[in-house]
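The complex is shown incomplete by one protein chain, all other protein chains being positioned as in the whole.
Presenting chain A:
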């Protein structure tokens, strides 16, 4: 499931064999407690890793499993953890993606809505955040600190507190029920974190490179466009994909803004609304879950390294 990029990562810093790290052999005089603990932890470690793998992967395996079999065989044998060739079917995917008019669940439309909302949010949020992050990272403007604190607070402030006033505001503006309104909310939700990530990346660009550009007669905007931006392009992509993940996964605002208009539902909202209904077989909804999850996993695993590096940059300073 991991990508080529992730696999080429050097795991060990000096690539020593796993055992050589503990090479200085313990003093012979007191082997008991040390030896016992070492032996226990050597085994326990693999037990823990296996346990965590089982618990993290099982729900996803179960999701794919149920989406590939007919509902009858699930009800007949709920304990089965494999899908036999005889019961294998893609009917659930067919049903979930077919438009409502043709008797399906219309997830095709939901996918388009989600893609529209998420991609617009990425593009617009980046257009706003890139200059903003540059200003925060490099330019000593008035109110610098306050602006930073404001963004941090905006990032940490949870959606439920913002939900009511935005609900009222967007109803009055006539934006509730429109995907455009949702995009606007997502921009506001993602710009602060995008600025935070981009600022961390921008600070890796040496100031001297920029100063050289300034001396050569470029304006600040010229420096930003011709020197800094090309240097951090991969990071901008990673930030964009992170925004994509937030927007694609978002649920609360989609629920508040779009619930009355089925043709505007996002995949998240669609799945949550339909999973309450008893008429739709669980297997079909599982296919919907796979459809909802797959784009995120593709995005995540293609950029895992960049993303995790950017998110924890603050923690490493420690």
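Rule of thumb we're sticking to: contacts are C-beta pairs under 8 Å (C-beta built on N, C-alpha and C of every residue); 3 or more make two chains touch, one makes a residue touch a chain; residues count from 1.
What we mean here is this: contacts and distances are computed from a predicted model.
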{"item": "UniProt protein name of the chain not shown, from \"Ketoacyl-ACP synthase III\", \"Carbon-monoxide dehydrogenase large subunit\", \"ATP-binding cassette domain-containing protein\" or \"Sugar ABC transporter permease\"", "value": "\"Sugar ABC transporter permease\""}
{"item": "Identified contact with the non-displayed chain, of A:83, A:123, A:188 or A:231", "value": "A:188"}
{"item": "Contact residue for the chain not shown (choose from A:85, A:103, A:140 or A:230)", "value": "A:140"}
{"item": "Chain A residues touching the omitted chain (full complex)", "value": "1-2, 6-7, 9, 11-12, 15, 18, 21-22, 24, 26-27, 30, 33-34, 37-38, 41, 45, 48-49, 52-53, 55-57, 59-60, 62-63, 66, 74-75, 78-79, 81, 127-129, 131-132, 134-136, 138-142, 144-145, 147-154, 156-169, 171-172, 184-185, 187-188, 191-192, 195, 214, 220-221, 224, 245, 248-249, 251-252, 267-269, 271-272, 275, 282, 285-286, 289-290, 292-293, 296-297, 300-301, 304, 308, 311-312, 314-318"}
